[in-house]
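For this depiction, one protein chain was excluded, whereas all remaining protein chains were kept in their positions.
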Amino acid sequence: MNTVKLNTLPAPTFSWLGVNDTQRELDEHNAQSITLTEKRTSIDVSADSAFDINAQDGENKFAAMFIGGENSLQIKTNVDIGSSSQVTLVQVFESKAQTVSEVTARAAGNAKFELIQLYLHTTDTVSQADVTLDGRKAEFTANIGYLLDDSDDLDINLTAKHLGRKTVSGITAKGVMNGNARKTFKGTIDFARGCAGAVGTESEDVLLIGEKAVNKTVPLILCAEEDVEGSHGASIGRVDEQHIFYMMSRGLPEEKIIQLTAQSKISQTVNSIGDEQTAERIKLILGQGDEDE
Amino acid sequence: MKEKTTVADIDRSRYDFRFEEDENDFLGSGLTAQIVNELSAEKNDPEWMREFRLHSLDIYNKTKMVEWGPSIDELDVDKIVTYIRQKSRMNTDWNDVPEDIKQTFENLGIPQAEQESLAGVGAQYDSELVYHNVRKEVAQSGVVYTDLESAMHDERYAEMIKSHFMKLVPPTDHKFAALHGAVWSGGSFVYVPKGVKLEIPLQSYFRLNAKGAGQFEHTLIILEEDSYLHFIEGCSAPKYYEAGLHAGCVELYVGKNAALRYSTIENWSKNMYNLNTKRALVAEGGKIEWVSGSFGSHVSYLYPMSILNGEGARAEFTGITFAGEGQNLDTGAKMIHNAPNTSSYMNTKSISKSGGISTFRSAVVVKENAVGSKSSVSCESLMLDGISRSDTVPAMDIRTKYADVGHEAKIGRISDETVFYLMSRGISEQDARAMIVRGFADNVSKELPLEYAMEMNNLIGLEMHGSIG
Partner (left out) sequence: MSELLKISDLYVSAEEKELLHGVSLSIESGSTHVLMGPNGAGKSTLGLTIMGSPEYTVSGGNIVFEGEDITGESAYERAKRGIFLSFQDPVEIPGITLSEFLRNSLEQITGKHMKLWDFKKKLKAAMEILNMDSSYADRDLNVGFSGGEKKKSEILQLLMLEPKLAILDETDSGLDVDAVKTVSKGIEEYKARTGGSLLVITHNTRILESLDVDRTHILSAGKIAAQGGAELVEDVLKNGFDKYIGK
């Protein structure tokens, strides 16, 4: 076992905030190498793995990973997207054991990378994603949803690095924190010199339900290029008062409004999945499968 | 073809004058217990203060350098002369101030400003206050505005100072707070009694004159219940080739339902390391308003902290940072919500040009007990060319669900559409760009007192390349 620093913030800040990195005891990474060659893959992951996803020549690949099981896990995913190609990666984390995931992706000109991550009652997850937008007009969208309970602990570190001209990134995170869950979301938009015309947006929307939940949000914009547009926003707390009034005026009590709103945070992420089968399976996990008739 | 116009550097010529120092006045470089003891003896410290300095030195030697933020590798603290005793002692009449010092201040326009609109001026020339005056009526209301050293020896304030000095910013806070604790010198002490509301601002003006000198002034302000004060702090230093250090400390105690407005325009010369620590503790129903402009320095680390410690306490921070060539300005604010129904509001702008680096850094902490609290942060950055850098590094740590926390940030450049729109109304491109930059800074300049807003406009000195008139 080694103590390893994970999820290092690309630009460290006040150390007393405890967000510059997180430490875990890790075993030797005993990965089984798996190359996902099919156009569509849905896979259950319960052992250390190293995935490779490679899309070239206009290919469009879809991969869904359901990450769970009893044991602590280390998963590495390397995504390489050639010009005008596209990869959609869905990762559903539902493990009750320590999970460490690392996604590295590189997108060439006009390539598109779509990352959807759902963290459903995961006990201890450290998740990093580094996405490099290399080529002109490469695009990256991330939709992150989390639903945390009890003493769940989640640390996410996501970076979109803009190298190519007119590259576009959009990071959206929505989540619900119950009990005394702890979560740190670090999202970075990094505009390198030369990425003229690039646009990067980031937002996080957190609903705190638990009395003792601890939420940390660290949205960075690093910028070394003049001709860019970057923005981030965060909203943390309760349900918007106008939303409450609107829903109350249609007869919903406050508990119901909170419940519906909590569901909505996750469903927005689930709805961003184009793949019906994957979306249905997630709804089943959430207990939201199609009811009666 | 798009010809990019550039915004000229801040015109600092007004500040780049100095008078020769007598080398014999230097107490020696490098920091040892002996130096600290000598300094303490020189200043006739009470015994507790001498011990406090030695204790701080000990902490200083044991504390690691900060591990984030701009590099300060080039700063050799041991080489910075820590104390320069001015030949002149305290003066309360402007006519008694030595001629060369008077000349410096007159160049800065201080006495006029005092005459015109300020309740009192304390100016620190290097390490000691040389000029001090509080208008009679202000003094009659019970307001105390004096230098910290003499206040420490005045039995009316001695205990108050002992119980407040470096309690908000303890020497253990960070390495430069420890350094400050060991070698602090000069600065202001302000006490506003219960119910007294000062309509006119108090002002202090700091200057660093000696080559390679460090300035470690300490500002301690105590506002009792239901009082109001506007305190203005201005800083500038002429240009030298050796790196200078400023590690001041500001501690503000805002009593129940009291309000303090603290305005700063910082324009240290571009070889200065500005590692200043400012902190306010706000009691129930109290309010702190920070207005801060950062234009000078080679490297700045500056994040005023507001600790909202009583129910309903409020904090507002409005700031602007302008980083030009050779500057790395890391600025922002910290808001700590430590009581129910507290609120904080942060609004900042930063501008980067000619290779300058500006970083907005913030922390908003809402503790478990801060139910019903609200916080809103808005920061905007403007890149004026492609060789500069602008980073935004905010963090939020929220520990109660009974809070509303919002944050928004934007980065961009002057939009071509806006320039086009203004040009279509008959404004030249240069003027249009200057207008946009001025408009960008407007929310800060309108928060400043008039004479400072004018100074800021001078500082920005938005001359456009090739502009006519």
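A and B are the chain letters, set down in written order, and residue numbers restart from 1 in every chain.
Here, a contact is a pair of C-beta atoms (placed from the backbone, for glycine too) under 8 Å apart; a residue touches a chain by one contact, two chains touch by 3 or more.
Just so we're clear, the structure is a prediction, and the values are computed from it rather than from any experiment.
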### Task
May I ask you to name the displayed chains that the omitted chain touches in the full complex?
A
### Summary
From A:54, A:104 or A:268, the answer for touching the chain not displayed is A:268
### Task
Among A:28, A:57, A:70 or A:241, single out the residue that touches the unshown chain.
A:241
### Task
Spell out the interface residues on chain A facing the chain that's missing from view.
174, 240-243, 245-254, 256, 260-261, 263-268, 271, 291-293
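Everything that follows uses one rule, which is that only the chains that are shown with their structure count from here on.
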### Query
How many angstrom lie between the CA centroids of chain A and chain B, rounded to a whole number?
40
### chain A to chain B touching residues, read off their complex
11-15, 17, 19-20, 193, 196, 206, 208-238
### Query
Can you list the residues on chain B that touch chain A in the complex?
66-68, 334, 359, 361, 363, 365, 368, 381, 383-413
